[in-house]
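Note that one protein chain is taken out, while the other chains of the complex remain in position.
Letters are used for the chains, namely A and B, taken in the order the chains are written, and counting of residues starts over at 1 for each.
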Amino acid sequence: MEQSRKIQFRGPMKWGELDPNRRRSTHVGMWAWLWQRISAVAIIFFLGLHITRTYIPIIQFLLLITVVFHAVLGLRVILLDFNLINIRYRNSLLGVLVGLGALIFMIIWKGIY
Amino acid sequence: MSKALNSRRLVKIYRYDPSVGGNGHFDQFDLNIEDETKTTILDLLIRIQKTQDPTLAFRYACRVNMCGSCGMVINGCEALACKTNVSDLPEKCDITIRPLNHFPVIKDLVVDMKPFFQKLEASIPYFDPVDESMEPAVIRPDSKERNLIGLATECIQCGCCVSSCTMVNYHENYAGPAALNRAFTLLADSRDGLYDLRMNQVLESCYHCRTEFNCTEVCPKEISPTRAIKYIQLLALKEPRRLKRQNLLKPIHEEKTSGKESLPSADSGCNWLIEQHNRRKFLKQIIFGIGTASALVVGGVIAAAAIGPSLKRIPKRLVRLDKLEAFPVGKVSTIVMNDIVPNGFYKSEIKKPVIVVRRSDPDKIVVFNTSCTHLGCTVHWDESKKQYMCACHGGAFDEEGNVTAGPPPRPLDRYAFKVEDGYLFAEVV
Partner (left out) sequence: MIWETSCRAEAFEGCKEKFVNMIRKVKTDVLVIGMGGAAEMAVLNAYDANPDLEILIVTKALRGKGGCSRMVQGGLNVVLHSKDSHEKHLMDTLKGGQYINDQQLAMTMVEQATPTIKEMETKYGCFFDRNPDGTVHQKPFAGQSFDRTVHKGDLTGIEIISRLTEQVMKRDISVLEEHRAVDLLIDTTGEQVVGALILDIKNGEFIEVNAKATLLATGGGPTHYRFFAPGPEKSVDGLGMLYRAAVVMRDMEMVQFHPTGLIIPGSVVAGSLLEEGLRGAGAHMLNIHGERFMERYDPEKMERTTRDIMCRSSYLEIQAGRACREGGVHIDASHLGAEFVEKNFPGMVSRCRQFKYDLARQPVPVSPSAHYIMGGAAIDVNCRTSMERLFVAGEDAGGVHGANRLGGNGICDSCVFGRQAGKAIAHYLAKNDGQVPESASGMAEQLINRYMKPFEIADGTDPFELRDRLRETNWNKVGVARTGSDLSEAIDEIDSIAGMAENARIAGLNTYNMPWNVWIDLLNMIDVSKMVAGSAMLREETRGAHFRLDCPDQRDDYGIFNIFQKRGANGTIRYEKKSVAFSFRSLDQCQKYKK
């Protein structure tokens, strides 16, 4: 007896797989998450450099900027986690926080130099 | 408006034939669209099926955004085909249509929603009354719980949120946005009696959320599963003691022995599952390897930063003190040493007194560091007592620098020195 013709499902598509419009599916919140992880790695890297080469201004500059950036993104998660900000404003919140971070950064940098 | 009339669009549709297998490919269809504002993506698919390729497969039912059958990825964003009009997409751009992510593909744009319903089922999506009352509960529409739940119960289970989530793929235990949203609406519902069970079932899952809001962005019903997940996390904070972490996401019913097992989809579609399992295992090993390597690198950097400076050989500097004649023989003279230290990107000037003792024998020169060996106060020469005295804690040293009184643990430090061209130099480290 001839076996029945097998049909085979394809494994699930991964996020972004075969997707020429992949960038479009990266929404604001995803960038926020992604950049926080990237800045974390950058902090470790710059921190190492900072300890070995203490007073090199470019390293100080990069370390400060990544720390501030990482911190405001963390602040975003806290605000959203504890429902302190209506999620309706999630996208503008990111803008406001990054702006705030830039301000803090400038104040600190001015304070040093 | 005129631009939207009689336009041509290139539609690229993902194709997969289950009797052929493989990875699938994109087919292109060229379509003339009479009025883009009146044409949904679903209309496009139906038109292609009628006029160009009858074998094209997609899924739809109600065509008015109520059933959630036609979820797909349209130009990179999850959406319902019946809710997306061609005019909603950028003008003149090609239209790319793909099946949803994270679900096995049956054919073309049709995915197997079984994983979705399994996760939903495991998060106890069903109501169980808290009491036996037969009368509808009296709950004011402006009550706290109803305001909180709002329209979150109107989920149509289209799977768009799961497809847009980048975390469901990495955490096997993650129930996904839709299931957690449903769990939230029941956890917040005072009529429901399965609070503890449901909380145990879903809580762990909630911590897999990375607050990306992808699900909220794509939801065709404008529900925010992210909000629901955050709410469950908050609930857990309020009543931590009620929760026992249990075996998570374990199906509530054992699958019926013969019936469900022999469903065709279960056996014919599992090859990719094994494949994926192996791939996942391999991926895990690779990720573990990369993790270990990067931990070593990072650890190395930190260790080097901490220990490095003390291991490094620092070149000795000669600091010029003064002409040799300036120090009278047989006397103890004090002079301020002007040391310029290169430090990072700038140079610091350190002014520090040193004591130079010149004996009658020309070779007998001693250069003392004026810092007391106890806590570093500056010592001075007391001519009458013939001793170096420290004002801070009463330490005293004799002419050779040995301790004669007080707390200092060791004799005064000496600098090595050099005489060159009639000048005295101290060797500073």
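Quick note on the criterion: contacts are C-beta pairs under 8 Å (C-beta built on N, C-alpha and C of every residue); 3 or more make two chains touch, one makes a residue touch a chain.
What you see is a predicted model; the values in this text were computed from it and never measured.
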Practice prompt. Return the single residue from B:Ser7, B:Thr40 or B:Gln201 that touches the missing chain.
Written response: B:Thr40
Response to the item:
Out of B:Cys93, B:Ala137, B:Ala326 or B:Ala405, only one touches the absent chain, namely B:Ala137
Worksheet item: Any idea which of B:Gly68, B:Pro177 or B:Pro225 touches the chain not displayed?
Response: B:Gly68
Worksheet, complete the sentence: Listed in rising order, the chain B residues that touch the chain left out are 18-19, 34-35, 37-40, 42-43, 46, 49-50, 54-64, 66-69, 82-83, 85, 87, 106-108, 110, 113, 117, 120-121, 125-129, 133-143, 146, 151, 153-157, 182, 186, 189, 191-192, 253, 256, 258-260, 262-265, 268
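The definition used in the following text is that only the chains that are shown with their structure count from here on.
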Worksheet, complete the sentence: Note: chain B sits from chain A at a C-alpha centroid distance in Å of 7
Fill in: Complex contact set, residues of chain B against chain A
12, 14, 16, 18-19, 21-24, 26, 73, 75-78, 96, 98-106, 111-112, 115, 163-166, 169, 210-214, 216-217, 224, 226-227, 230-231, 233-234, 265, 268-269, 271-273, 275-276, 298, 301-302, 304-306, 308, 343-346
Worksheet item: Touching chain B in the complex: which residues of chain A?
Response: 5-25, 27-30, 32-33, 44-45, 47-48, 51-57, 76-77, 80-83, 87, 90
